[in-house]
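Below is one structure, written out as structure tokens, with a few remarks after it.
Shown here: the complex without one of its protein chains, the others still in place.
So, chain A:
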């Protein structure tokens, strides 16, 4: 074995996987997390440093273009895994690792790619054709329009930026898209969209306890509490009927501790507690899109991620119209 082979093997021993849930893909995503835990592969949080893009669940037509944009952001060597169901996960991960190790294939992939950075996601109305108008360039450097001014909540004028969250994001409910207006890092306004609502309709929620422990695990993973997130995932798998075991009370006590020390916002700890106590029934207390956006407005970007993760069991999977209010 040559030195090059050795480096490739060492480099691909534990590839970093960016796991993106598709609408209705929660069971597959849970199976992926289980398998990644077993293998000790790290979960990525940004496409820029990920090796594998894993799409959990079927990619619906409206998201196909966005998936290509995300795929383009992986620097490479890169591999894509699309397990069709929980049973397919181990095989897909093996295939992704093998593809990463295939130097010839990776080099061919790199040659075909455009070296320029991916263009702006903002729909630009600036015609950057052959005119060299300096004024236009200043208004939209690189084709990205500058932030506009708006009244801040403190009554000061603030730069306002339109920033999308989702629909393709790690640790995020499949298919949910938030179009936020940011004042600094505070979400002043959030519009809820579901670009692929139909795809999720056939999906089965599964037991409530599974969705709840899943939400706990996601919240803990988001605050970087990896050890306790793994314990919550074990409890979730136990409720799925798989072999996993854990001390439910210990995790609940830990959640209370995190709320006391303000690691978690109170509303996050509160909704998780009520879900665990079964005082909130996801079937009866569906969160409408309007309720979700009013819940998120005024929080900073980090808290918004935590709030969405904690309320995930209450989010409707399908179309918003069919869902009653809280």
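We adopt the following convention: a contact is a pair of C-beta atoms (placed from the backbone, for glycine too) under 8 Å apart; a residue touches a chain by one contact, two chains touch by 3 or more; residues count from 1.
By definition in this document, contacts and distances are computed from a predicted model.
Enquirer: Out of "Aldehyde dehydrogenase (NAD+)", "NADH-quinone oxidoreductase subunit H", "Iron-sulfur cluster-binding protein" or "Ubiquinone biosynthesis protein UbiV", what name does the UniProt record list for the absent chain?
Expert: According to UniProt, the chain not displayed is called "NADH-quinone oxidoreductase subunit H".
Enquirer: Hey, which of A:96, A:258, A:287 or A:312 is the one touching the hidden chain?
Expert: In the complete complex, the chain left out is touched by residue A:258.
Enquirer: Pick from A:163, A:179 or A:193: which residue touches the chain that isn't shown?
Expert: If we include the chain that is not displayed, A:163 is the one touching it.
Enquirer: Mind listing the chain A residues that contact the chain we can't see here?
Expert: Within chain A, the residues that touch the unshown chain are 7-8, 10-16, 40, 45-46, 48-49, 51, 73, 75-77, 110, 117-120, 141-144, 161, 163, 169-171, 182, 184-185, 220-227, 230, 258, 261-263, 265, 300-303, 305-306.
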